[in-house]
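Remarks on the structure that follows.
Only one protein chain is missing from this complex, and each of the others stays in its spot.
Chain naming follows the written order as A, B and C, and within any one chain the residues start at number 1.
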Amino acid sequence: MTQFTCDYTEGAHEAILRRLFETNLEQTAGYGEDPYCDRARRLIRDLCRDDRLDVHFLVGGTQTNTTVIAAALRPHQGVIAAASGHINVHESGAIESTGHKVLAVPSRDGKLSALDVRRVYQAHWEDETREHMVQPGMVYLSQPTENGTLYSLAELTALWQTCQDLGLFLYIDGARLGYGLMSPACDMTLPDLARRCDAFSLGGTKQGLLFGEALVLSHPALKRDFRYFIKQRGGLLAKGRLLGVQFCAILENGLYFDLARHADQLALDLRRAFEDRGYEMLYDSRTNQQYPILPDALLAALEKDFAFAFWAKPDGEHTAVRVCTSWATEASAVKDLIRALDRWERA
Amino acid sequence: MTQFTCDYTEGAHEAILRRLFETNLEQTAGYGEDPYCDRARRLIRDLCRDDRLDVHFLVGGTQTNTTVIAAALRPHQGVIAAASGHINVHESGAIESTGHKVLAVPSRDGKLSALDVRRVYQAHWEDETREHMVQPGMVYLSQPTENGTLYSLAELTALWQTCQDLGLFLYIDGARLGYGLMSPACDMTLPDLARRCDAFSLGGTKQGLLFGEALVLSHPALKRDFRYFIKQRGGLLAKGRLLGVQFCAILENGLYFDLARHADQLALDLRRAFEDRGYEMLYDSRTNQQYPILPDALLAALEKDFAFAFWAKPDGEHTAVRVCTSWATEASAVKDLIRALDRWERA
Amino acid sequence: MTQFTCDYTEGAHEAILRRLFETNLEQTAGYGEDPYCDRARRLIRDLCRDDRLDVHFLVGGTQTNTTVIAAALRPHQGVIAAASGHINVHESGAIESTGHKVLAVPSRDGKLSALDVRRVYQAHWEDETREHMVQPGMVYLSQPTENGTLYSLAELTALWQTCQDLGLFLYIDGARLGYGLMSPACDMTLPDLARRCDAFSLGGTKQGLLFGEALVLSHPALKRDFRYFIKQRGGLLAKGRLLGVQFCAILENGLYFDLARHADQLALDLRRAFEDRGYEMLYDSRTNQQYPILPDALLAALEKDFAFAFWAKPDGEHTAVRVCTSWATEASAVKDLIRALDRWERA
Partner (left out) sequence: MTQFTCDYTEGAHEAILRRLFETNLEQTAGYGEDPYCDRARRLIRDLCRDDRLDVHFLVGGTQTNTTVIAAALRPHQGVIAAASGHINVHESGAIESTGHKVLAVPSRDGKLSALDVRRVYQAHWEDETREHMVQPGMVYLSQPTENGTLYSLAELTALWQTCQDLGLFLYIDGARLGYGLMSPACDMTLPDLARRCDAFSLGGTKQGLLFGEALVLSHPALKRDFRYFIKQRGGLLAKGRLLGVQFCAILENGLYFDLARHADQLALDLRRAFEDRGYEMLYDSRTNQQYPILPDALLAALEKDFAFAFWAKPDGEHTAVRVCTSWATEASAVKDLIRALDRWERA
């Protein structure tokens, strides 16, 4: 049985485990104040080409999103997000648990536009009873989105300009940022992105680490006292160096990006395989998550050997599933899946 | 200038002020533990024909909604509401400030159906990753709704049945409940309603009191320790008897319902006047709030003498406004407004 | 039975009720945006001799304290208070319900000193693991304190200087501020106090109003968006003018201060009566709350005609009670109580 259900079914890339082994018995300070975290911070600043960035390391994505949003907003403010955004759907109300409303905007492709943001903003500020409503304070977007779609550099630039105009923080959830940046459809670099937001995360968990997200802060108001927020939200890892060691191991030689490119390539191979055989895709994803709409009979046949994540039921005879590749996916597994498709065609 | 903007532009009905005067120098216990509050509680239980109800008095509507919802939900639970529900739109994120998500359901008429509730419930419980999503714990509805529309007894019964089946609390926001019950279009009595929910509020602020909402609890789990919640949310009035005195004065002789009937009648007169002259209504309201869609030129003419609340701009030449009557509206004011309509027709 | 239990057993001073009657049927805007609130704001600014103050009106004291503290602190910050402070003991965890720790300092007389504040501050900032501890962000004190004691001008000046040095907000809970300022032992004026803090409340509920607290903000960071906080915490009264009308009625002719002076005088008469007869006082209060330590037999005798609030049980044969006068206390009631003391002495 081969799992294509998600991008966190395996442990970590071997280079990371090896590094953990090598450094295991060293004695270092805790809570991220060790030389490995320092070095990983420098690596990320270098990759972003910006020395003024603050970098913190957290264990998981929900933790990262909640912490930065709670730190950015005042109690009467909310965060604008696509209705399909991770913070609106799949974090068990973590944002609300810190007192903040998610101002959800319906979106077909999982993306927000600058116009969406401006509309929410105006609907609030042009209302005479605005004090009875949650004030927009931040924009949350995911690159790539939960649907695998990508913001173009022009779209991000327009969003950033809008946020600057309106006095809103812009935060980018990059839980799968590597897969985004390495997609052939992506027209922005990491420094492009880093310059167009107040904060973003650089995901590790889904991209080859055992666990770990880097949170990169550029706005001075977000930087202040940020370690308190991490601690209060339960995210300050005692042996913080585990995060530093892992990010060093994957970043210092470009491995992070190589692994992401590998996964994207396999996912796009699968997409072409599905499309060539006439199956439609639920979303126009160019990254490591693909969403084919399959006849139920085909799906049943495939599921004897391959596992996918259920996504939607567009009609009584078809099912959309998520087919996910990762840093750990073997090319042979993809070939096997394509071969199984063919077998079914011929049968 | 005559105000039709809302139902809280005046003070209180004279009978209430008089009673406050008469009892002013009596010395009583604070925080709602006085004989007037006790008597008002008994009056409400009698009106509901249920001796087991707990009744608390709070100052305002947002306070009442927030307090009962915070008391009912566990941290991982949310409250299902129509997207236009007061708690979702006009309480500055008060519900979220207590840690809970409002699970908003789009609705044309401002009402939720039993089917809506069942769908939200199933979408949650049928998802394998349900623990990543907010669990529905309560249903919030307003009678009448924020659009002036009414639930029928059959609709409420279906909702109540569904909530009972699914283990959800049902709470009814009755900030304008008198206006609802006294509408000729309403087919339920107060005991009908009281038997079909776990908690409801009986609004005073908009119905003749200076201020004050009665919160009626029937579910034992909500009753427990409820005064702590009121205190913690800042709602335990030191001179609590002010609430008891007012509710006694308006309830013991049916004044509460007489005033509501009066306002509804005037509002329906206005509705007929608008419709007879060919103006459409934005919502099918049968209560004290009416929402005519008026040509901008007519509106400009009327606004020389009358004030309304802006509601929506359906097209470039029309505006929907809220025209609100109340316990304090004089029949002559309504006649003046209808006469002004006629003047404009003839001009 | 005469109540000396607290200062909110009656309704309101007659002048206030009369004014509510006179203005009752006027139509005004809601939520504190009416001419009466505007006029009351101007009166308070004039009394403080500072045109730059923002003034908001809220219904109750817990609401006022919670709202201003929640608005001032960031999530990782706490508020320094005497352990006996109202926010630490008698608000049902309202401060904690907004996410903030009360950093309680033991205090004999209910007061904080500048040195106390500096010690809490240093204990935090000199600790290497400070990010694991709540950061002090504000100082809360009550004038007069919950024990009836008073800060001198020199003490307040030192606290204010310290807060300015250390970057802490200073908030003064003035639920009984009138009783404090009118005490013969008080050496500060209202402008003195207003110039030595970032925010303070001017209580109405306990000083002659039906209900209502004025919250006065001088620090620009607190002023911003403050109405949102009031709404979110359920404190934005629909018929907000009721607060404005009451504060106008009591402030425009000095009535507020006359009533407080009256209550203080009666309380000090009582104190002298107790002390002359050899009874000790639990606290050195110079305001309207007195805390005599009485033999249990005497107390039992007095309680046939007078009610007090139980305070403490210093030993098996004595009880300390709170004897509270107010704007509504009649001189004859105090004389009756003193006569009863004498009767017991002679018996």
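Annotations
Heads up, the rule we're going with is that a residue touches a chain if its C-beta (ideal position, glycine included) is under 8 Å from a C-beta of that chain, and two chains touch if they have at least 3 such contacts.
Just so it is clear, the model here is predicted, and its values are computed rather than measured.
Contact with the undisplayed chain is limited, among A:G234, A:G254 or A:P314, to A:G234.
Of the listed residues A:V59, A:V105 or A:L270, the one in contact with the hidden chain in the full complex is A:V59.
Across the interface with the omitted chain, subunit B contributes residues 31, 70-71, 74-76, 98-99, 131-132, 135, 225, 227-229, 231-232, 236. Listed here are the subunit A residues that touch the chain not shown: 2-3, 6, 8-12, 14, 17, 20-21, 23-30, 59-63, 66-67, 91-94, 97-98, 205-206, 210-211, 228, 231-239, 242, 328. Where subunit C meets the chain that is not shown, the touching residues are 75-76, 78, 89-93, 96-102, 128-129, 131-134, 310.
Methods note: only the chains that are shown with their structure count from here on.
Here the largest set of C-beta contact pairs joins the chains B-C. For subunit B, the chain with the farthest CA centroid is A. Distance between chain centres (mean CA atoms), subunit A to subunit C: 50 Å.
With centres taken as mean Cα positions, subunit C sits 34 Å from subunit B.
In this assembly, the C-alpha centroid of subunit A lies 42 Å from the C-alpha centroid of subunit B. Residues of subunit A in contact with two or more other chains: 75-76, 98-99, 131-132.
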